[in-house]
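Yeah, one chain of the complex is gone here, protein chain that is, but the others are all in their spots.
And then chain A:
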Amino acid sequence: MTEALRLEQVAKRYGASTAVRDATFSVAEGEFCAIVGPSGCGKTTTLKMINRVIEPTAGRILVEGVDAAAIDAVQLRRRIGYVIQQIGLFPHMTVEDNVSAVLRITGRPRAECRQRAHEMLERVGLPPGEYARRRPAALSGGQQQRVGVARALAADPEVILMDEPFAAVDPLIRKQLQDELARIQRETRKTVVFVTHDLPEAFRLADRIVVFKDGAVVQAGTPEELLFAPATPFVSDYLAESRELLGLHFVRARDFGRPATVERPDLPAEASLLEVLRALAAGRREARTIALGAAPGGNGWLLEPADLVRGIAAAVAPPG
């Protein structure tokens, strides 16, 4: 796998305060990478340094193997799709013009821009016949966010950066947008870097998750690695105590496992996914497979790492 992005000890300081201390991780081509971590840990700052909306104070960022600092910032940004949390649609332009703005600024012919905008709107589930000529103000929050995604896709960028794109929409619409984004990513095989607060969202979408704490990466790994091989207690606690995962208390773990004879159950048969997570955080496990059952040697369920990831991904984060 070739690397689409590599961050090497990237840091950003504002005077005496440090927003990002050490961002070091890489993202493979076509990979969906989620950046998670507590509020203020430097996720947004890191993302914005990738397309040089913020200039790093130290470190190196390689985009497709080339030092981003050596690329003209405007040219760099045109190769990278960008969806910001506040959506940032241009209120005075139609939906169509918003989407095709990324092409028009590179001087592509009007007809091509238009056609491309319509394709992208189609792709994000907004029939152009109905929506192309509207102004952003005439769309719902979820629809605006779709336009934001369409705009990021329009120039066919190699990499797409997204900063909590779905944080402001309600859970039901969010789930729908996530599913669509997952489908689009499957279809287009774009490299995506996606900042989120919402762990179920990260588990649902990401191939790799980068966990930040106090401006530095504490772990970058697959969801399974985070669960079964947390780099520090912070990672396991962050997973087990995350507010977004509290809903897992009501989800039976065994519903995601497969029935089997269990020699030594790790947890009772009725254990919830939250209990499984907390047991992992507490380190009460030997193998990567988790056994659920009432008694040794009896009937029970086996939960593979992938099953657990699936279970977490299915959780619906509580609103707000």
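Operating definition for what follows: contacts are C-beta pairs under 8 Å (C-beta built on N, C-alpha and C of every residue); 3 or more make two chains touch, one makes a residue touch a chain; residues count from 1.
Convention: contacts and distances are computed from a predicted model.
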UniProt lists the protein of the undisplayed chain, choosing from "ABC transporter", "HEAT repeat", "RNA polymerase sigma factor SigY" or "Osmoprotectant transport system permease protein", as "Osmoprotectant transport system permease protein"
Sole residue of A:Met49, A:Val63 or A:Leu89 that reaches the chain not shown, by the stated touch rule: A:Leu89
Which one, A:Arg6, A:Arg21 or A:Arg77, makes contact with the chain that was left out? A:Arg77
Where does chain A touch the missing chain, residue by residue? 51, 53, 74-78, 82, 84, 86-92, 101-102, 105-106, 151-152, 155
